[in-house]
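As you look at this complex, bear in mind that one protein chain is not there, while each of the others sits in place.
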Amino acid sequence: MTTAEMTINPARVRRARLAYGTVLIAVGLFIYLIFGLNTQPGLQTTFGINLAGAHAVPVPDLVVPAQGTVYLMAGIAVFFGAFQLARGIKSTGTLVGVIAATFVIAFLTWAAQGKSFNLTGMISSSLVRATPIALAALCGVISERSAVINIGIEGIMLLSAQTAVVTASLTDNLYVGLFAAILVGGLLAAFHAYLVIRFKVDQIVSGVAINIFGAGFTSFVGSRFLEKNTDLLNNSGVFPVISIPVLDRIPILGPMLFENNIVIYLMILLVVVLHITLFYTPWGLRTRAVGEHPKAADTLGVNVYLVRYVNVILGGMIAGLGGAYFTIGSVGRFDEIMTAGKGFIGLAAMIFGKWNPIGAFTSSLIFGFADSLQVKLQILRVPIPSEFLLMAPYIVTMIVLTGVVGRAAPPAADGQPYEK
Amino acid sequence: MTNVLELRGITKRFPGVLANDHIDITLREGKILALLGENGAGKSTLMNILYGLYKPDEGKIIVRGQEVEIHGPNDAIARGIGMVHQHFMLVPVMTVTENVMLGVEPVKNGLFLDKAKVAARIREISDQYGLEVDPDAYIKDLPVGIQQRVEIIKVLYRSADILILDEPTAVLTPQEVEGLFKIIRSLIEKGKSIIFITHKLKEVLQIADDITVLRLGKVVGSISPQEATAEILASMMVGREVSLVVSKQPAKPAEPVLEVKDLYVRDERQNLTVNGISFDVRKGEVLGIAGVQGNGQTELVYALTGLLPLESGEIRLLGQPVRHTTPRNILERGVAHIPEDRQRHGLILSFPVHDNLVLCTYYKPPFARGITLQEKVIFENAEALVKQFDVRTPSIFVNAGGLSGGNQQKVIVAREFSRPIQLLIASQPTRGLDVGSIEYIHSQIIKKRDEGTGVLLVSSELDEILALSDRIAVMYKGHIMEIIEAGKANKEYIGLLMAGVHPQGTPQPVEGVIAEKVF
Partner (left out) sequence: MTEKDKPKSKTTEGIGGGSLREALRVPALAVLTGLLIGAIAIVVSGSNVFEAYYALFVGSFGDPVRFFNGFQQFFTTGETAGLLRAIYPFTESLVTATPYIFAGLSVALGFRCGLFNIGAEGQFFIGALASAFVGYSLTGLPAFIHLPLALLAGMAGGALWGTIPGYLKARFGAHEVVNTIMMNWIAFRLSDWLLNGPMKASGFRPVTPNIEHTAELPRFFPDPLRLNWGFILALAMAYVVYWFLFKTTLGFEIRSVGANPDAAKYAGMNIIRNFVMVMALAGALAGMAGASQVLGVDHWVGQGFSAGYGFDAIALALLGKSHPAGVVLAALLFGFLRSGATRMQSMAGVPIDIISIIQGLVIVFIAAPDIIRWLYRLKSVKVEETVLTRGWGR
């Protein structure tokens, strides 16, 4: 790169600096006016650290003066805004982080004034709620790194959720159910791969067909068989929580990471394994090459179609695991359309996570947080209709997709069929 | 002397086309075989068969006296055949090392990529053949000349001793071509054999040991460089006598139609690719913009036609400033644009010819009344233009995608020239076309010039620039190195400018007209 190419248009930088600074100050004022002035002076907010029934060593709860904390948050936001206007901060990530953190903390302090709010419970339920989203996102990452878009994740998860609960109920063995779900996920993805690779079907159309089929088939089976034989077919129980000795005694982290069921552990394991595979192994190198420039890979003797088949099918198996989470991983029964758009939210998490396993996982946590926040707020009886709180994850998804917050290019060949 | 490679009776049919018709070629050990032919002669098809990317319908491949079957690149690599593709097969977001190791990755601990080992081997190869390159650099940051070295290293890393170079000089400056020839000679010294595919006559005469000429999928003949001359090769390639010059009168330039001052433009990835350039185009002249591809020409044209916003600077069309304006506004002010990528920008391939012919004017009378399209007028317009511009199409209702490249380009030319225009911006107007179409389009451009239109011609084919231009601007890294009167230009001088070097002293005037025309 020459220096000329690196120079940045000063006008553009100035505009961005002013915009972020103004937003920060606006957030600060909003916190002050809406949360601060509506907090009763003298009330305290208790953030619980200890989770009932958890193995962690008990520590004192975090008790803060409500109004003071809200004002502090408003102050921090305004301070950063002023600093930004005056000097400018390089990292947009920091700015967005400050906006989100001050707003969320102030909001929670305001909402839970005079009451107790369990922070650890909130964080660990974020991870739990992030699990199906993260698995969907990982499915997306691995497929799209080889340039195949799989928008049928939602349908795959629905079908494997149902498969898991039915097989587990019939065999009375949750692990058989888990295996069956993964198998069904793999089979559906194989079908998708076959359509888009062999027949060059439009990838999005094929994915939509899987979604329609998934919704129709599960409803069909649900109303035809499950309703009448709930005990036999739709009552599996759920995976038990496995505590990891010693580690589960760490406050906050213990209940969050080390007291979970097998699906959640598998998800975390998959994040690590996929990251290593993608960036440090021959298969990963080939996958990335196929996703960026399939012809180049082909001319070096890499079997483009094979790489795509394997990745898409592996992705489907991961989505199958995600489907199993909905039934045998959390509630033990199947309900119609119980995935509620999580497959699509997973795709947004994948985009936000820049097609990286770890990025996809962290952005899934944001969605999981939005989801569990909504539940907590209903418990706290916040004066906002619950229906509006339920919209939060969907609205967050749409904001994320606008790319206001960080933007990365997808794999160059993403979505395009490969012709020799 | 042994033959390392023989192709016997290779035949390949595509739907409706006989791409290769019983082709025989022979490559001698340690020699350079030049495969000469114009675009569409079947050279690339033949090499893709040899490399296992296509399956031949008939014929056999003999490597070192043994008949072999090549089902894919892996087979070719195993037989010691390596190919440097015309369009580089490199992944831009990966490093040199990653690109080289792809497909034959060594591992450590049984699982993980061993990049250090590959990087060391790359350095070895670099030293051995004089192919200097940084193994840890990302491809997207390297200039094309270096990218080509990476391609060659990829082949040598796989221990190939038969190298196929497909149009390797297309993207290089004349000086870089010399560098490439040096590398080729050092490869030959080390015992490699090379097939050199090109459509450029002078290069063939300069480097080949044997020459085989293809035309319309058939071998026309083989000849040694000692017996051959440019004229003989040209008539073998095209099948008739070819006039090697474009006949044109001296230009009669008038007042400027286009004035560009201190223009800066960013590309879609926000890199500053046009770095403060100024020039003007006058009525009745052709200003040629020479330069290796990727030096900001594309972005310059996009900025002039409204497809990219200006970062700063000024553009004036007929004296009126152009800023914050739309492509439509620019079109309506009398600018015609023959785009670089005709299938991406120039045509809607799934639309019939008649709709493509009104792509820029469909909303205006007589093609529209209010918001309703006047189909009858559109059809009549198409019939007339197809006749006038000699577009070979079964009917005006055929989709543009069904036409040959030359006829697609004629559709674009017909559409753009049928509007009243003051300025013609022609970007790579003859890329990938056959000689007949090239001649036709060149003559049309000159005709427009003589009618008083200002022409901005952007081409990476130096010969095309030299043949058509009245003045030549050379672009390098977003700057204009110099603007020269065509009469004072010669290839070497422009070549140095294209490589970013300001030659000492004034250029030597060329004797006679530029001898070679582009194919």
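A and B are the chain letters, set down in written order, and residue numbers restart from 1 in every chain.
We take it that a residue touches a chain if its C-beta (ideal position, glycine included) is under 8 Å from a C-beta of that chain, and two chains touch if they have at least 3 such contacts.
If you're wondering where the values come from, they're calculated on a predicted model, not measured in any experiment.
Interface note: of B:Thr173, B:Thr305 or B:Gln444, the residue touching the hidden chain in the full complex is B:Thr305. Only one of B:Pro56, B:Pro168, B:Pro256 or B:Gly346 touches the chain withheld from this view, namely B:Gly346. Touch with the chain that is not drawn comes from one residue among A:Leu43, A:Val176 or A:Val201, which is A:Val201. For subunit B, the residues touching the chain absent from view are 15, 305-307, 326-332, 337, 339, 344-351, 355, 359-360, 362-363, 368, 371-373, 375, 394-395, 397-399, 401.
Seen from subunit A, the chain kept out of the figure touches residues 149, 151, 195, 199, 201-206, 208-217, 219-220, 223-225, 340-341, 344, 347-348, 351, 385, 387-388, 390-391, 394-395, 397-398, 401-404, 410, 414-416.
By definition in this document, only the chains that are shown with their structure count from here on.
Between subunit A and subunit B the centroid-to-centroid distance comes to 46 Å (mean Cα coordinates, whole Å). Across the complex, subunit A meets subunit B through its residues 1-2, 4-5, 7, 9, 280-282, 285-286, 288-289, 292-293, 295-302, 412, 420. Contact residues on subunit B toward subunit A in their complex (touch as defined above): 51, 53-54, 72-74, 77, 83, 85, 89-94, 98-99, 101-105, 107, 111-113, 141, 154, 266, 271-273, 275, 311, 477-478.
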